[in-house]
Structures are given as C-alpha cells and as structure tokens.
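Once you've had a glance at the structure underneath, I'll fire off some questions.
Of the protein chains in this complex, all but one are displayed in their positions.
First chain written, first letter: the chains are A, B and C, and each begins at residue 1.
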C-alpha cells in the first residue's frame, strides 16, 4: 500500500514524482453542482510554486493545472475530478552520484529499504512536488468550505527564533510577504536571517499555524476519528513536519486545570467560550470556537555544506549536495497546510450528516 | 460514523462507556498461532487501572478481562478476538446536575451538538474508561511485536515543570513509581507537586514519551500513510493529548539544517545514524533507529474549584464538580500510548509485506 | 485481515464462533436518537433460531441478546452498540474425528490452509451461528429503514424444484411457514420433499428472494460502489450462497434489448417504470422501483451418508458425519438476507447525503 489516498467521503488520491512526466490528483466524492474552473485551482498552486523569491528554490515551474474529468458545463458532476500538472523543468543532469549514496535527512535510505531501489531523481515521490496534488485537491475543498461560511487560513508563525507579533497581524500580508508571515516586521527580520543562512550554506526551520473560523460545533467523531486526530495525521503527513499542536499544544502540559479549562459563556445568545486554550476542539469534536493548529517544520535537509554519510556499498563517505533547494520549507508549505486542513474538515462535515436520526429522517422525508 | 475502529489489517473496534454494562474491543486480523491468555491482557489493563495510589482517582474497578472468542487451545485462530471488561463500580448517584450543564474542558457540549443529547453519566463514551479497549487490544499487539524483537516502551517524561533526568533513567521504575516516571528523584518531586495540587483543588498536565527499539527500516508508506502520520493520529486520538512530536519535534523548528540532519554511518556492518534528531522516521518510513514519540497532555478538566459555565437553557451559571477524578491523566495514560503505538506499528509491518515483487514471489513460491 | 467488518458509515463488526463462549456484533455509526431495546433485536434473532421445526437442526439455543453499550434512556446515543449472545448448547462431545479430516463442502480444508490450524468444534467461525451478529445488527438497520418508509422483505422462493406461485403470495406466511415460503401450497409440498430428503440422509438447496419497497431513487454510487455491487457482496458473503441476481438476473442474458428495457412512464405525477426487469437499479443507483435480489443457496454440506475425503495425513478415507444439522439452509437464512440487504441500503443512504452541493449547503446553513 503506497498510501496515496486520503479521506473517506471526500477522498483524494495523489500521484507523481519530481522528475516524472507529470503529477496529479483524483478528487472523488466532490458534491455535484460546484462551479469550478482551472483558475480556482491555479491560484492555490501559484502560492506553492517555486522560484518566486530569493528565499525559495530557483527551479522554475509553470505548474499549470489541467482539469481532465468531472466538470460539465462549468460545474462538478459528482464524479471524480482528475487534475494534472506536467513537469517542465526537470534538468536531465547526471544523477549517478545521488543514486549511489544516502543523503542525510532525506528518504533515500528508507525508500531503498522498503522497495529495494528508488527513483533518485530529485527525491522521486518524496519530493516536495508531491504536494501539488494535495494543493490542487485542497483548492476545491477550500472553495466548498467558503460557500459554507468556513474560512481556513494558514501562515508562517515563526522562522528560527523570529516569531510574529499578533498585535501586528495583517492577513493580507500572508500572500504578499516572501515568508508568508502576516507581520511585516517579522518578515523583514526573517528574510535577513534567511539570506544569512543561505550565505552559510545552511537551512532553517519554522512553525506554520492554521486558523479555521466558522466551523459549526459537533463535527468530528469520538474515539479514533477525532477531528484533532485526523488533523494531526493530515498535517504530520506533510513532509518535514515533526510536531503538530492543537490550541495551546505543548504548553498545555505545563498548565494547571484551573487556567487551562475554557469557561463556557453566552455571547449574543450563542454558547461560546471565554478563552480558547482547547483550540476549538473538545473530546475530538469542534466546539464552535476557532480551530487552531500548529506544525513545527524541520530545516530543509538539502544543505550545501560537506556532510558525512554512507553509500550503497556500505562505505562511509563525504558528500556535497548540489542542486536547487529552498533554504526553508515553511513559506511554500503554508498553503499545503491550509489545503490538508480543508480536506480533513470537509470530509468530517460530510461524514457527520447522518449523526442524528432527526437529520436522517428530515433529509429523506 | 462514530469512528470506533482503528487499523487496516490489524483492526480494532472498541465499544462501551463509563457507566454502561461493560466495555470492550474486537481485535480482527490478528495472525493465527499466537499463544494468548487472559493474563497476557490483564497485566496491561492493570497498569491503567484506577485506584492504585493517592494521585489517581479513588474509583475502584477490578477491570477483569474476559476473552469471548478467537482463541482455541490457547492460541489465536486468526478470527476476531472479542475482549470484554464488565463495569462494577458505577455509583448510581444523582446525575441530574451534570445532565443540565456543560463542564469546562469536557466533551459535554460537543456531544450534545453532534448527537442532540448524551449519556452524561461519568462522561459516557468520552470517559477515560474508553481506553480499556485500546489497552486490551494493544496488549496483543505488544506481545506480537515482542516476538518480532520489537520493544515499545512509554513513560512519563514530565509533570508540570518537573522533567526526568535521562542520566537517572531506570526503565524498571516505570511500573514501580506512582507517576510512571523512570527517575526516582523526579517521581518524588512530582508526587509532592501533585499532592499540593490536590490540596488546591487543581489539576496538572504532563508529557508522555514512547521509545521503540528493534523496528526494521523501511516500514510505513510515503505520502498519506506515513508512519509518523499514523502515529500522530493514534496518539492524538487519546483523550486530553494536545500535541504530538516525533524525534526533536517542536525543537526542529528552531534548528539549523547542519545540526538537525542525522549523518549516516556504519556500525558493526550495519547502516545507522550518528544522531537521531529525526526520531527514527525519514520520509514517513522507519530508518532503523529508535522511534521516539512525545505527547503533551492537558491537565484533567475535572477540578473541584468553582467554575463558570452555561446550562442547557443558555443561562450562565457557577458550578462545582464532584466525583472521583485523577489530578493528572499522564501516569495512567502511559500504557495507552504504548498500546496505540504498538497497534500502529504492527499494522504498518503487516501492510508492508507486499511492498516488493521479490517478497511477494518468494512468499507464494 | 479476518474481514469481520462491513459498511462505511453504518459499520458492523461481528465476532464469535460456534462453540466459543458467545457471539456478537458491534454496530458503529448508528444515528443517535433511535428508540431501541433488546426486544427489537430479539424478534429478528428468533427468526433464525434453531430448533423451531422438524426441518431444522434440533440444536436448541435460546439465542438471547444482551445490549452492552450505546443505549441511554432507551435511545441510541450515536456511539457503538455492542450486542452479545451467549452460547448455551454446545455439546462437549468428542471432536477428535472432525479435527483429523476435511468434510466435503465445508471450510475445514481452507481454514487449515490459511491459518495452519482451525477451531474444528461445530465449524468454528464458519458455522452458520456466525450470522447471529449479522441479524442482530440488521435488526437495527431494518428499524431505521422502517422509520424512513423503506421496507425490506425476504422469503423463500424455491426449494429444490418447488417454486412459489406469486398469485398465492401472502407475506404473512413468511414467518408462519416452516419453509419461510409466502405460499401455503408450495410450503406443504416443500416440507414433504424435505422430510423425504431427511429420510434419505440427504440435503437440498433453494432460492431466497428479497424485495425492497420505498427506496428513494438515486442511492448508490457509479462505478465500484454500485448499489447492486455492494448488495452482491453482502449477499454472497452469507455462507452457502453461490449466486446473486438482480431483477431478471440470469434471464437477462437470454433477453433482447427491446423486451429487457423498462420504459419510463408517469404514475400519479411521479416518474416510474412500466416494467421492472432491472430490479430497481440502473447504473448502480436505485431507480425508485422495488429492488429485487435473489440468492441461490447450495444444499447443506453436512449429510449423513458415507462420503469420501482425505485426512490431515493425506490418506483417502470414508467418513460419516454425525451431529445436528439442518437439511436445508434457506428457511433460517432468509432473515440473514433481509438483514444484510438492510445494512447495505442504510449505509448507501447515509453516504449519499453529501452528493449535491445544494444538500450540503442546506444541511449546514
């Protein structure tokens, strides 16, 4: 099981590798009647496109999406939507080096152990380009959620030790800054830090955050299909993510119950919470407050310093990686986080429709 | 979908609530021929049993397991193993209070929103007693993994700000200390802290850690079924867990690539890594190093201080919770983490068997 | 994967074997708010109970169901419903014979090949008693469907060459005749045939038929999750079923298009069909006409004549089976077919709720 499908009712199946002919996704279970065109998807893909600034890889890819099925007269038909992006900028360089050894921090060794060999060109299936399918599918999920009044927004929270200041939060900056930070000052500081890292042939990590507003309460299931459990899987499945937090996350471990409990209160006739340490999820189900998810992302493993490793013959060697690599993964991964969150929430909303006898009887009366 | 099943080949389905007749689990897909008796399972259940010390709930439950199916002549037959634990200590007190309002930090409100009403006795399905099924199933997974030379070990890493010292690590203490800490000094300090919290009618959080040794490399799948993604789901699905980290986890976000990359090296003729920042997983597949997972657990939401909340009529009220509650969740949850980890790994090992044509042809030759 | 779960949203997991302590089922994903008591389930179990007439096995079992979870104040809570039936009439006879050889027509040999050994007492997991879990779960599905105005009714269509006459069809006879035939004359004739077969130490096969009325149109999915495909799986998974037909079934292969096509027409302002060769399913989705399914059931493999076979040592031997066996499977399997049909339809109805954007937006507005 190569594990390339995600979701139960709204199910996506991605395919493709860095240096293959194309990458894509099949979105199955999309409700019929959603207006959808290539531009709806392209604008999400453009946010993860490489080559957009001096702090991302100089690899240039058009990443133009083609809708191959599932749309008729401008609307989804309920049948699978097949989306494809052709690879255009694979450099047919000599990969014999990479083929022979295991790059630290990469999946070279684990691929060989699992499958006996690997497509070593540009990381193959473990390349960041794999996320093209996630983003293309997520663009559809986001469009549906928007129509339902649910807004999913991810951004860069920190790069290295530089963190955004929530007092300066300006969501319009997310797609305007190089770093996807919603704080102009933090962005400026982070870009300087990144430029310095590039000079030192090093890479840096960071934290992405995603906030969901408008989510109705009671979505998600108790026990194994908890909303936070599925979000944790969705986000941890993004390459390079090493931690997932909900609400206060790790900080909750040092808190006291008296300060960590969110008191319920009435706000404009609605039940709400005075605080949101829980991050919008209680007992695995949404509680109507904003859902808050954070992901810690490791530094790009491809660095240009000399590194120790072993080759396939079991010899210890020194290597120096070449190529076109981002000094940080976070800014381009933010849209991936947004998309995986949207896909997870939409699927949970669909699954939830038969939770009550009343709803079922009303639906089919 | 109440979401009570977990796993693909080794699949468990749990059932039962705090004050129902019984709780249990059906374990489907267990290989045939494993020697198994009730004692194998009971010893795991005993580790999560309430009433074992002054820092856990005084509720007394025998939690005796009964094997109802799937075993013949002392061995698993390959058919579903049904395990049941009868509830014996439900106090038939008056629950009319709890029924009418929403306890902060609990799933009362979200259950009502999802299902229209709830079994309010002792938390119903969202009670910590739900984990009995997980532990009973996990005991089987652990026994299988042990036979394969894979050892899963979870313990308490910190309580509030008190953290274990790895130089004092003694795994025999995990089941001997009240806190499940493998460090006698930290345990002593933590117990004092907990006793103080109990006096203050407050509760505290903590961190659990799980280390897996002996796992072969190449297990897990690229993309959505990454081993770390499935572990994140498994662990985040345990009630009260708010963050899951793999290896360096959150710390990776502040690291540089040059220090975060683990260099490969040769050790006794085997490929290994000089460090293990990755926590034993690269590209979603095990890399042969110990797998390291951490979970941050929030403080028990049931505290005896007066709290603000709302009732079902939408009135803001003050409440004071009564009952028998743990001042901390972590010590009894450690075995749950161990079990969910074991179930996830075993399933991944089974799924992996057909990854290579060579293996498939060899198996069926 | 022992394969003991069925369904996606309304998911059942059965367990137990002929001579184990008990058999049961966990029903997960049942909507909250359905009034449910043990009697609702018991009346279905009573229809499959052994020992009810001279044409069924004389084994006497109370088959009393116990609800262990998922019900609160007389209603389903949305959490898993665990149902259990204790075995009470296992005769602790000497099974060493059966253990050593392979009964023709039984799963003895295939179990040994798959698992290396088997629980040989009374067929173990491949016993007809396995269907207790299906029926207990199906009783719940039937109750929900009834509330939706959908009626599922199965009966015996033929035994050997004796077929019911639709002009004499009286549904009240289904639970009144020994054969579950809705035709008193055919029943009488069939009983005589069966009594003769018993004398000859032989067994006979038959055909079950299931008719569903009130099913809305458009349920089921194109391609792999076609409603008829899932019904075929559900019904073929009942032990001893060797063929499944929808509508005209096998006869369609000899028909001409001009006679097999059902013309659409208007009936009381509704779109209907002049005929129903299709059996209520077009393109994998319900078309609003009655759904018609037929299952051909082989004769009971346990016969009391001398038979040739081999033993585990690979020697050819002659055997004579002893025990308590039905001379025909059909009359007691009719309720199993009804239940599997109900479970399949209910799951399809639940999955269908998010098929249209309009419905999704309306549901969550």
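Keep in mind that, in the parts below, a residue touches a chain if its C-beta (ideal position, glycine included) is under 8 Å from a C-beta of that chain, and two chains touch if they have at least 3 such contacts.
Since the structure is predicted, the reported quantities are computational estimates derived from the model, not experimental observations.
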Of A:68, A:176, A:192 or A:266, which sits in contact with the chain we cannot see? A:68
From the list C:88, C:110, C:213 or C:320, pick the residue that touches the absent chain. C:110
Out of A:50, A:105 or A:124, which residue would touch the omitted chain in the full complex? A:124
Using the document's contact rule, name the residues of subunit C that touch the chain not shown here. 1-6, 8, 14, 102, 104-107, 109-116, 125-126, 130, 158, 160-161, 197, 202-207, 216-226, 228-237, 239, 242-258, 260-266, 269, 271, 274, 277-279, 282-288, 296-303, 305, 307-310, 314-316, 351-352, 354-356, 358
Interface residues of subunit B toward the undisplayed chain are 8-10, 29, 31-34, 76, 78-79, 144, 147-148, 216, 222, 349-351, 353-361, 363-364
Sites on subunit A contacted by the missing partner chain, in the whole complex: 1-5, 8-9, 11, 13-17, 20-24, 26, 28-30, 32-33, 66-70, 72, 75, 77-82, 84, 114-119, 121, 124-125
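Keep this in mind: only the chains that are shown with their structure count from here on.
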Proportion of interface numbers common to subunit B and subunit C (over half same, under half different): same
Quick check: how many Å separate the C-alpha centres of subunit A and subunit B? 26
How many angstrom lie between the CA centroids of subunit A and subunit C, rounded to a whole number? 45
Among subunit A residues, those touching two or more other chains are 8, 216, 222, 351, 354-356, 358
